[in-house]
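Here is the structure we will look at.
Omission of a single protein chain aside, the complex is shown with its protein chains in their original locations.
Chain nomenclature is as follows: A and B, assigned in order of appearance, with residue numbering initiated at 1 for each chain independently.
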Amino acid sequence: MRSPLSRARGLGSSRDGFQHWWMQRVTAVALIPLTLWFAASLIALTGSDYNTFIAWLKAPVVTVFMVLLLIALCHHMGLGLRVVVEDYAHSDWAKVPAVVAIRCACFALAVVGTFATLRIAFDR
Amino acid sequence: MFIRSSDQLPSVTVLRRFPVPRNFNVSTESRIERGKTWHAPADATRVKSFEIYRYDPDSGQNPRIDTYEVDLNTCGPMVLDALIAIKNEIDPTLTFRRSCREGVCGSCSMNIDGTNWLACTRFISDTMEPATIYPLNHLRVIKDLVPDLTQLFAQYGLIEPWLQTTTPEPEKERLQSPEDRGKLDGFYECILCFCCTSGCPSHWWNGDRFLGPAVLLQSYRWLIDSRDEAAGDRLDDLEDPFRLYRCHTILNCTRTCPKQLNPGKAIAAIKKMIVQRRS
Partner (left out) sequence: MAHDKRPLSPDLQIYKPQLTSVLSISHRVSGIALSVGTLLLVSWLLAAAAGPQAYSTLQGFMHSWLGLLLMLGWTFSFFFHLCNGIRHLVWDAGYGFELRTIYASGWTVVAASAALTVAAWFSSFVVMG
């Protein structure tokens, strides 16, 4: 029996939402050169063997770019997937666990990827 | 293929609707059934078919699609003229909103051949055969082509679409330069037909919290009005992950506006204002 205005107002404006939108754009801008570099490197590495790949990844510039790529990629991906979940999931019991799981998974993915890269770079 | 203005019809007609089953993901009371066909009299020469969404709240039945064959020699050139001819001569129970018949009141907005437009400014010759007419999308249907716009108008009231000032009223009018008045061009002309809002997929999925292009265009109109003194408060109320940021620049709104306005651009400008006030 709520009035239409009360239903439209809901719980009021959260006065937030800019940070998420802004970080999505910042990571996107960072990802343009990083992913292009990665794609070009992959093409150049086609058909190479294990040792060539390891030697390539051990180079300092490559290691740093790879870590930057992983951080920016996982952050951008997490924000994007969160928006998708918020768009399509409407009940709280579906939305909240999904958002939390995505956040944790992306963080874990970035950590695991960085660990693997640094392990290769500093090993042997 | 290359659309220059929203009044341009789609040139590619291969896909008339998204390739999903007709009653895909639809609740039981919204399932659409086949209705009856009303044939034109035998001596009719220029016959055109209209498939129209019908719903009778008193019958207790589901909505259906009725097909009407209209003799184009008996009605005017616009889709609204055909609807009026059907109501006058064939089926008086057909119900739809209409008023000005010249594209300025926004009453006769409906989904014609898959896109939202005003029935009074859409030529029958520009429709397909048969022409398909549905009410505006993802809204509760009161009857036939009449959707319930209460929620949409409530969202419009939410943004407080009136001049808000703390400076006391001057003796005459509040002054505004021609340049400042020029900034309102392209925004004040909105007739609140809600073609854009009901064509926005984001509003379909989150219409209870996302304000939609029409309301956001109007909130931008008040934000850039030089006489208004509450821009900060307006932006505070708008900055919300759902009220504003459900807009993902899909741009169905700009494509469908019957008045050639640009809600997508207005929403991007609001987002830019929020960036500006933080930097």
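The criterion applied here is as follows: a residue touches a chain if its C-beta (ideal position, glycine included) is under 8 Å from a C-beta of that chain, and two chains touch if they have at least 3 such contacts.
In this text the structure is predicted, and so the values were computed from the model without any measurement.
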Among B:105, B:184, B:224 or B:268, the residue in touch with the chain that has been omitted: B:268
Among B:111, B:127 or B:155, residue touching the chain not depicted: B:111
Of B:52, B:84, B:136 or B:235, the one touching the omitted chain in the full complex: B:136
Contact partner of the left-out chain, one of A:5, A:23, A:98 or A:120: A:120
Contact footprint on subunit B, counting only the chain that is left out: 1-6, 10, 15-18, 20-27, 29-32, 53, 55, 57, 62-63, 111, 113-115, 132, 134-142, 147-148, 198-199, 201, 204, 248-252, 254-255, 262, 264-265, 268-269, 271-272
Absent chain, residues of subunit A that touch it: 25, 28-29, 32, 35-36, 39, 43-44, 46-47, 50, 53-54, 57, 66, 70, 73-74, 77, 80-81, 84, 109, 112-113, 115-117, 119-120, 123
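As a working rule, only the chains that are shown with their structure count from here on.
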Centre distance in Å when subunit A and subunit B are each reduced to the mean of their C-alpha atoms: 37
Interfacial residue positions of subunit B with respect to subunit A in the complex: 150-151, 153-155, 157-158, 202, 205-206, 208-209, 236-246, 248, 271, 274-275, 278
Touching residues on subunit A, where the partner in the complex is subunit B: 3-5, 7-10, 13-18, 20-22, 83, 86-88, 90
